[in-house]
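One protein chain omitted, others in place.
Order of writing sets the chain letters: A and B. Residues in each chain are counted from 1.
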Amino acid sequence: MTRSRPTDPPAADHDPWSGFTGWADAEATEDTRTESAVRRFVRRFSSQRLAMVALVAIGFLVAVAAFAPWVVPHDPLAQNLSRALEAPSATYWFGTDAVGRDTLSRMVFGARLSLLAAAEAVTVALVLGVVPGLVAGFFGGWVDIVLSRITDAVMRIPPLILAIAIVGVFGPNLRNAMFAVGVIFAPRFLRLTRSAVMAVREETYIEASRSIGTSTGAVLRRHVLPNILSPLIVQISLSMGFAMLAEASLSFLGLGVQPPQASWGAMVGTGYRFLDLAPHMVLIPGFAIVLAVLAFNVLGDGLRDSFGREERAADR
Amino acid sequence: MTTPDVTPPSFAPSRDVALQVDGLTVEFATDRGWTRVVDGVSFSVLRGETLAIVGESGSGKSVTSLACMGLLPRRSSRTPSGTAELDGVDLLSLPVRAMEDLRGDRIAMAFQEPMTSLNPAYTVGDQIAEVVRRHRDAARKEGWRRAVEVLDLVGIPRAAERVKSYPHEFSGGMRQRVMIAMAIACEPAVLIADELTTALDVTIQAQVLDVVRQMRDQLGMAVLFITHDLAVVADIADRVLVMYAGQEVETSAVDDLFARPAHPYTEGLLRSMPQSSTATAATATAVGTGRRRLDSIPGQPPVPGSMPAGCRFAPRCPYAVEACVDGVPELLQVRPEHFARCTRALELTLRGTR
Partner (left out) sequence: MLRLLVRRLLLMVPIMVLVSFIVFGLVLLVPGDPAIALAGPNATEQRVEAIRENLGLNDPILQQYGRWIGGAIQGDLGESLFSGRSVSQAIAERVPVTMSLAGAALLIALLIAVPAGIVAATNRGRPADSMATVGASLGLAMPSFWLGLVLVLLFSVWLGWLPATGYIPFGENPAAWAVHLILPALTLGAAAAAETTRQLRGSLTDVLGQDYVRTARAKGLRRHTVVFKHGLKNAAIPVVTVLGFQVAFLLGGSVVVEQLFALPGLGGLAIRAVLNRDLPMIQGVVMFTAVIVMIVNLVVDLLYGWLNPKVRTA
């Protein structure tokens, strides 16, 4: 340790405080706040065991869906009436349906359908939500008022009923159903984007940037987008889960995916007529929905916790 | 971390002692186990007297007061040693429900930030009356009558009407009076005032201090005044306890402390106070500049869990010598009733303000 202190008291008339800036060996301890935002995110996210499990589960699901034709044990459309409504066995791991099709193989292709459908709905919601949200938040004024009122109005209509109505107008098929789900999710994205943009807009660096003549597009791209990215990612993850639920509900009602294709929701929908004979037809695809939705929700929560600021001490 | 065995300065216990704290130690649960945030603090407050505890944020002054109130989180804090006696009862070892019976009745606390410390969903009358009903077994009407009475006592005009108002309908100063009224509703023996005047502007601050003084005199309460503002201390306190890094570093009567500080930290605090003889003028300049006043002491206070060896103030102390880092300083008596935790307390002559 450096020893820089005097051993003798200074002269009485000397003011020891003047010019005193602390002792050389008493420097403040190292600053730990230098890690990058990305690294901090990775550190915090990887410390959440549940969210990691969810991420792995989603990765597995996506892989299975992507390689569906190569991983299925049977042809999902091949009927075998002599082996209809069979309970799970070594040949048919998840049993068979009313015309003897393999449940597992149909679920693998169903995963493909469900994931694509949910992604489609979320994309529609992003386009319909983020763009007007940016406009409303950035320009404010009457544009904001009008867009916010429209959002309010849309949110007053029960979501599933609105979706059904939209499907009713365009006709029942999966594409229309997912467009409808996108429409009902759009207000969330609009509100989220709007408030995030408004918060950023108040920051002085935006003022400064605009005052030196940066174009609106550049300001949005350079300053606004990075700031709304993390809440958006969280919302996308949560919305994927809800979109899968909505797809399942609409397909269950017969307003989504049409036979002979089947999503998990549609499989539950056809299975419920055989509830007492072959409960596995309902239980297994339904359980798959629960797990997938749960994974997206847990991932969303985990992302939110990892993006957020350091939490203050739990108790005071 | 080694902890020195502290010999508390002994004020002879007398009948007039309202609150007697001895060797209070508080530890918080952290990632690295229990960390000591208050380290063997001892003091007493007499009836009709105001003791000010002064220190920067993080010095342990608020934790000390919360420990006396039994308001520290039970799961993440503990008091491994020490006592806090009120009427001969050790508050620290009381069971939860018995402590609840005393809280708000015999020992009460008024908080800073009355905007957030009062419940926005209930009228002030309701919030005062419920203390009285809780501790006095009073009927609803009786509690309400007492609420009007104490609101009047702390100088809220038209108390009978204002009792039905909600906290957000009062101004900052008036809200702080409500806070005091709530604390004194059951005429406690000890009133703890935590940074009571921090958020207020100068004139309002002086008025609120007046209310505290009046209530203390009328009810014969002992007042424990927690603050970081020496100008307020000069105005309200009879005696002062200066805390630094969880320890008491100096304790003395207010005049002696201001005139002849014995600890370099106190001297540093006094230096950073605007030079002025009257407390109100001092506060006038103090408000608004906020924490910056303490900047003239270089460096940062140490963090609990990584205290410097030897004297905890040594790294920031212009008077520090080898002995300060090598040995752990004890509280030394520099004059009767005046103690300082500084190895060089007896040899140094420090500059006061008057």
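A few points about this structure:
By definition in this document, a contact is a pair of C-beta atoms (placed from the backbone, for glycine too) under 8 Å apart; a residue touches a chain by one contact, two chains touch by 3 or more.
All of these numbers come straight from a predicted model, not from anything done at the bench.
Here is the thing to keep in mind: the chain we left out touches A, B in the whole complex.
Among A:A153, A:A208 or A:L229, only A:A153 touches the chain that is left out of the view. Across B:S81, B:S117 or B:S272, the residue that sits in touch with the chain not pictured is B:S117. Taking the complete complex into account, B:M69 is the one of B:M69, B:L91, B:V150 or B:V325 that touches the chain left out. When the whole complex is considered, the residue among B:R47, B:K61, B:R103 or B:R239 that touches the unshown chain is B:R103. Residues of subunit A that touch the chain left out of the display are 149-150, 152-172, 241, 245, 248-249, 252-255, 265, 268-269, 272, 275-276, 279, 282-283, 286, 289-291, 293-294, 297-298, 314-316. The chain not displayed touches subunit B at residues 69, 71, 97, 100-105, 108-109, 111, 113, 116-122, 130-131, 134-135, 166, 168-169, 179, 182.
In this section, only the chains that are shown with their structure count from here on.
Centroids built from CA atoms put subunit B at 48 Å from subunit A. Within the complex formed with subunit B, the residues of subunit A that make contact are 3, 5-7, 9, 12, 16-17, 20-23, 25-26, 28-29, 313-316.
Across the complex, subunit A is touched by residues 73, 75-76, 267-268, 271, 296, 298-300, 303, 306, 308, 314-316, 318-322, 324-325, 344, 347-349 of subunit B.
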